[in-house]
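Missing here is one protein chain; the remaining ones are kept as they sit in the complex.
Per-chain numbering from 1; labels A and B assigned in written order.
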Amino acid sequence: MGVQPWEREILAREDMQLTADPLEAATDDHIYFSKEASSGGRGFGGGGCGCN
Amino acid sequence: MGSPCEVLTDGGDKQLADRVSSLVASEAWRIEDKFSRYLDGNVIHRINTAHGEPVAVDAETGNLLDFAATLFDISGGRFDITSGVLRAVWRFDGGDNIPAQADIDNILDRVGWQRVTWAGSQLTLQSGMEVDLGGIGKEYAVDRCTDLARSAANVPAMINFGGDLAVTSPPVTRDAWRVGIEGPNVDAAERLVDLRQGALATSGDARRFLIRDGVRYSHILDPRSGWPVPDAPASITVAADTCTQAGMMSTLAMLRGADAEDFLAAQELLYWCRR
Partner (left out) sequence: MAAGVTDMTATTKGKERSVFATLAAATCALLGTTAAAPVDAQEEPKWDFNTSLLYYGEDENRVQDVSLKSIIRRLFTDDRTLSLGLTVDTLTGATPSGAIRQDVPQSFTRPSGISSYDVPAGELPLDDTFKDTRVAITAGWQQPAGEKGLLGVGFSASKEYDYLHTGVNASYAHDFNNRNTTVSAGFAFASDSIEPVGGAPIPLTSMLDVGDISNRVGDQDKDVLDVVLGVSQVISKNLLVQANYSFSQSDGYLNNPYKVLSLVDGVTGDTLTRTPGIEGGPSGVFLFESRPDERTQHSLYTQAKYYMNGKVLDASYRYMTDDWEIDSHTLDVRYRWPMGDSSYIEPHVRYYTQTEAEFYRLSLDDSAPLPQFASSDYRLGNFDAITAGLKYGWKTRNDNDMSIRVEWYTQSGTVPAGQLIGNQASRDNYPDLNALIVQFSYRFSR
């Protein structure tokens, strides 16, 4: 399953990357880590804090 | 072609790489043999030794001559395949041997596409004139070889003749072909370009120039004056759909000298211009 190399034009787009905006993702991860009991999933972030 | 030529295939096996390489090598040699001005007996030799007589040419040569004629027009006479004879007085070996004006004037009598008759598949040069397809040939060869490689096999390939290159498709093992553009230090890539499709070509004097009294003379000559184009950039690289377009745009820009950047900025191209 998959595509040939010359069919990857759309997949190479910045907005088609799994984490298109790393800063926004890191921000959200931190907000929800502070306010909810679940964390991560996508990968792991930059570390803990005393906010939970 | 006057430079190292390579074929890179991405993915596929050695057998496939060898097959594509031989196809490319055959085509490159065919073009080289047909259009080299160093070989006797080919169409260029017949044209250059015709002493004023018309020479009938085949379709491929005719296409190249039509192309050269168009370039002559759109460049305002700066791109001229009859200007090769100027090499008799200009030797770009890094030294300081600038020819005398009288010598240049002598040669200029034998330069100028406007003096050529090109019609009905027949080319007539005035006696003493010569044509040299060196300014078009390499890029043309890259494009012909790339088309060949693309139709011969499904493996992504990059055809690179001494820095004038084109790709058949994006590669397998990474998102794009990665090409370095030379900086002032000829061995270190200054910028990297991700090429997924299309071609790159470079005009420049990295290896051929003269220096006298601190002034650098690029090997790009203006056929209208017989002198190197003043204020020509040291190097211009252009990315375009085909190597021929990329090469011609970089050459035409180089021929503009001081206005090279303005010329390039007006086109819809990605370019790098270094002075």
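Keep this in mind: a residue touches a chain if its C-beta (ideal position, glycine included) is under 8 Å from a C-beta of that chain, and two chains touch if they have at least 3 such contacts.
Here the structure is a predicted model, which means the values were calculated and not measured.
S.K.: Pick from B:Phe35, B:Trp90 or B:Tyr140: which residue touches the chain that isn't shown?
M.R.: Answer from the full complex: B:Tyr140 touches the omitted chain.
S.K.: Out of B:Asp58, B:Asp96, B:Asp109 or B:Glu190, point to the residue that touches the absent chain in the complete complex.
M.R.: If we include the chain that is not displayed, B:Glu190 is the one touching it.
S.K.: Which residue among B:Gly77, B:Gly162 or B:Gly198 touches the omitted chain?
M.R.: Of all options in B:Gly77, B:Gly162 or B:Gly198, contact with the hidden chain holds for B:Gly198.
S.K.: Against the chain that's been left off, what residues of chain A make contact? List them.
M.R.: Interface residues of chain A facing the absent chain: 1-5, 7-11, 13, 15-18, 20-24, 26-27, 31-32, 35-44, 46-50, 52.
S.K.: What is the set of chain B residues that contact the non-displayed chain in the whole complex?
M.R.: 11, 63-64, 66-67, 70-71, 74, 140, 143-144, 147, 169-170, 172-174, 176, 178, 180, 189-200, 239-242, 244-245, 248-249, 252, 261-275
Following the convention adopted for this analysis, only the chains that are shown with their structure count from here on.
S.K.: Quick check: in the complex, which residue numbers of chain B touch chain A?
M.R.: Residues in contact with chain A: 10-11, 154, 156, 169-172, 175-176, 196-197.
S.K.: Flag every residue of chain A that touches chain B in the complex, lowest number first.
M.R.: Against chain B, the touching part of chain A is residues 4-6, 8-9, 12.
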